[in-house]
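Just one protein chain is left out here, and the rest sit where they should.
Labels for the chains are A, B and C, by order of writing; each one numbers its residues from 1.
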Amino acid sequence: MNNWLNIITANAFMPIQGTEIAGKVDNFYAFLLISSLISSIILIGGMAAFVVQYKRKSATDKTAYITHNTMLEFTWSFIPFVIMMVIFYWGKVIFNELRSMPDSASAEEIHVVGVQWAWNFKYKNGIKQYTKDNDPNKQVMVVPLNKPVKLVMTSNDVIHSFYIPGFRNKQDVIPGRYTSLWFKADKPGEYQVFCTEYCGLQHSQMPATIIVKPEAEYTAWLDSNKPSMAASGDGGMNEMANKGLEIYENKCRSCHSIDGTKIVGPTWKGLYGAKREFESGAPVDADENYLKESILNPAAKIVKGYPAAMPPYAGQLSDDEITQLIEYMKVVK
Amino acid sequence: MSTVKTEDGHFHHAHHFNSLSHQYDSAKQGVWLFMVTEILMFGGLFVAYLIYKSIYAPIFHVGSSYLDVKMGSINTVVLITSSFTMALGIYFNQKNKPKQAVIALALTIVCAGIFMVIKYFEYTHKIHLGLVPGKFFNNPEFQQKVVDFINNMPIENLTPTLSDTAHMKKIAPLYFGFYFVMTGLHGLHVMIGAGLILWVLIKTANGKFGAEYYTPVEGVGLFWHIVDLIWIYLFPLLYLVG
Amino acid sequence: MELAIQYSLYIISCVCIFVPLFGFGIAPPTVIGTALSVFAGNAYSLIAQQGILKNFIKDKKDSGASGGLIPILEETQKLIDGIENPGTAMKAKSHSHGHDHAEGSHHIIPIPVYVGVLVVLLIGTAITVEVAQFDFGAMNTVIAMLVATVKASFVLAFFMHLKYDNMLNRVIFGSGFFFLMLLIAFSVADIFTRVPVLKAF
Partner (left out) sequence: MSQVQSTTQTTTGHDNYLNHEKGLWSWLSTVDHKRIAIMYLISILTFFLVGGIFALLVRGALFNAKPEDKFWSYITPDVYNQFMSYHGIIMVFMVIVPGIPAVFGNFLLPVMLGAKDVAFPRLNLASYYVYLAGAALAVGTLFVGKIDTGWTFYTPYSIKTSTSVVMAVLAAFTMGMASILTGLNFIVTTHKLRAPGQTMNKIPLFVWAIYATSIIQILATPVLGITLLLISAERLLGVGIFDPNLGGDPVLFQHFFWFYSHPAVYIMILPAMGIISELISTFSRKTIFGYTAIAYSSLAIAAVSFLVWGHHMFVSGQSEFAGVLFSIITMLVGVPTAIKLFNWISTMYKGSVRLDAPMLYAIGFLFLFTIGGLTGVWLASTGMDVHFHDTYFVVAHFHYVMVGGVLMAFTGGIFYWFPKMFGKMTSDTLGRISWVFVFTGFNVTFFPQFILGAMGMPRRYFEYHPAYEPLNQISTVGSWLIGFGFLVALVAIIQGLVAGEKAGANPWGSKTLEWQTSSPPPHDNFPITPTVTAGPYEYR
């Protein structure tokens, strides 16, 4: 019984409602479901009835000669038109609500950067979350309950799309541009995030979780995770290496680890100066020249045991940026 | 199409048409439909051009100053003249004067040749200066000029996109992307057109056409005029509008 | 006739619903334009297919009227026949003329006209180059495009014989530009109505 009620309230098959707008979307969904059901009963039912009723009885059946009926044609073009305008308007109202951003004073702003194939979240107080990180605490975006959250999003490489089924909201994340998305979660809990714009090899492996916490817990989380000055300054790293770290986080991190784990490409831990063995050709010491070549034209030397998956970065990184990256590699030990 | 000239000097229309003029009208309609596709194909480029030009005006302004207006103007005149001689080629075919028609068509091909030679000099000059599309671009002076131009702009004309001079410097090669793609595609059409004109020239010389039947000349002519038409728009857009 | 009433009713109701929805921005001209063209299309099809014009001319002629609008109407009817039944129209022509000379399509333009067009085009080029020396601000592109369009229409009309060609080819070619306009209009409707996203930190 409960299941059938669900169809009427249109929770049927839809994910849990995490926001007020989700409820509105679901009401609209219910309307569409029911009106479509009625329409298909009329159309398919009518068709089935005619097929049965007017089955051919003999090879010489006489049929009625009806060419057209203006009144009927007008009716069945006008009534769908009116219904569709209602659907349009209802959809437009919801769409406007989904897209009209809260003013920045009252909203919590979080920056989202999509990379192949992970999400970077950055908070105002400097907290950085990276969804492909080994630390499970970092694979989430924590947001406050009952407070509008505005996401300012961009991408570092290709188009991704930030989709939260529970909030019925989705927005493409585009390189070279900012897009935004907002929600006001009204139920605490965990919500799934998907990438819905095809972005290559691990398109399906970039999920994230949004954790909605009551405001007090949220503030506590913000404070306890606030990066200390020492950590962010990263003692011992010079300015060049620091800049390199930034580039690493934006462009390299999803394929190269700095803690020795194998992701897609080789780890950078202890890379500088080590001997490299290749699928073909003589081994080489990883010096500046080798590293630069491997960044600009990765296909030249493929490290043994790894796929030739890295795109060339010629034209995407300047010479300065490459030097900074190599400086950073020197630091990763 | 499969029209043949019989021994007594008359032309026979293909079996599925009623008459020669029926066939002529159909063929011409076909050619016009094809011209529509040409217009829409170049049109796509023009749309992109207009949009980017309105967003990144300084790049296009500085970029056009790097093109040689003199060479562009000569090319325009050459192409217009070739259109004229092409029209004459059709005219003389209509009047059953194959000799004059061959001369007119040959002149058209010569014009196409001149156009391509001038284009060649323009291209090599640009390539020499490193003024080429993004991947191979190598001309810091051009990028600096774009930045200078933006710095000299009145402050109220600056959009957030333009104020980011580092970014503008990076994307400055965009103009030459457009220049090479648009003129390159157009140049390709000029060469195809010249080839087609050569084809109808040979057929004219062999007496395959006459006042009754000259559909291929007309069709090739339409194609050639479209090539001209596109240049008429390309020239001011690339060379003159800063 | 019934059909026309039906569709006009339908279109009027469209307009009634559209205009209040969008205010007087881009939509009303588009909607009204579409509505008018659909009206025109319907009227045309009625005239063409139900022979209204033909009957009208016949009635008038039977009642002895001549002059005035009648010759024009007859011409129009011929044009419609040409578009509707090219096969039969063509047959009729080749029978009556005995020779393959359909009007329009084989029109020969004399050389002086071509020379005139050439001169116009050269002058046009000179004007474009000259005008580019002066700065009209935003009008630069507009002026250049206007001159180019004038030149282009000369090429189209004379070199490409469109002036003497049949209606259908003109419509075909025009449609190319029309759909190009659609591509521009809707792309621009997106790109220039985007709201920039501002970062708070």
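Simple rule for what comes next: a contact is a pair of C-beta atoms (placed from the backbone, for glycine too) under 8 Å apart; a residue touches a chain by one contact, two chains touch by 3 or more.
Just so it is clear, the structure is predicted and the values come from calculations on it, not from any experiment.
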Inquiry  = Going by the stated contact criterion, tell me the shown chains that border the hidden chain.
reply    = A, B, C
Key: Listed residues A:A105, A:A282 or A:A308, member touching the removed chain   = A:A308
Note = Only one of A:T63, A:S224 or A:S280 touches the unshown chain, namely A:T63
Inquiry  = Using the document's contact rule, name the residues of chain A that touch the chain not shown here.
reply    = 12-15, 24-25, 28-29, 32, 36, 39-40, 43-44, 46-47, 50-51, 54-57, 61-69, 72-73, 76-77, 80-81, 84-85, 87-88, 90-96, 98-99, 157-159, 161, 163, 165, 168-172, 174-177, 179, 192, 194-205, 207, 299, 308-309, 311, 315-316
Ask   = For chain C, which residues touch the unseen chain?
value = 3, 14, 18, 21, 26-27, 49, 84-88, 91, 168, 175-176, 179, 182-183, 186-187, 189-191, 193-195
Query = Contacts of chain B with the missing chain: which residues?
reply = 1-2, 14-17, 22, 25-27, 29-30, 33-34, 36-45, 47-48, 51-52, 56, 59, 132-136, 167, 170-171, 173-174, 177-178, 180-181, 185
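Definition applied: only the chains that are shown with their structure count from here on.
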Message = Centre to centre, using CA atoms, which chain is the farthest one from chain C?
response = A
Ask   = Using CA atom means as chain centres, which chain is nearest the centre of all the protein shown?
value = B
Query = Which chain pair shows the largest tally of C-beta contacts?
reply = B-C
Request  = Please work out the Cα centroid separation of chain B and chain C, and write it as a whole number of Å.
outcome  = 25
Request  = Between chain A and chain C, tell me the centre distance in angstrom, where each centre is the average of that chain's C-alpha atoms.
outcome  = 46
Inquiry  = If a residue has to touch 2 or more other chains to count, which residues of chain C qualify?
reply    = 196
Key: Residues within chain B bordering two or more other chains   = none
Request  = Over in the complex, which chain A residues touch chain C? Could you list them?
outcome  = 70, 73-74, 77-78, 81, 85, 89, 104, 109, 111, 124, 152, 178-180
Ask   = Mind pulling up the chain B residues that touch chain C in the complex?
value = 18-22, 24-25, 28-29, 32-33, 35-37, 39-40, 43-44, 46-47, 50-51, 53, 55, 69, 73, 76-77, 80-81, 83-84, 86-88, 91, 94-95, 160, 212, 221-222, 225, 228-229, 232-233, 235-237, 240-242
Query = Which residues of chain C touch chain A in the complex?
reply = 2-3, 5-6, 9-10, 13-14, 17, 21, 196-201
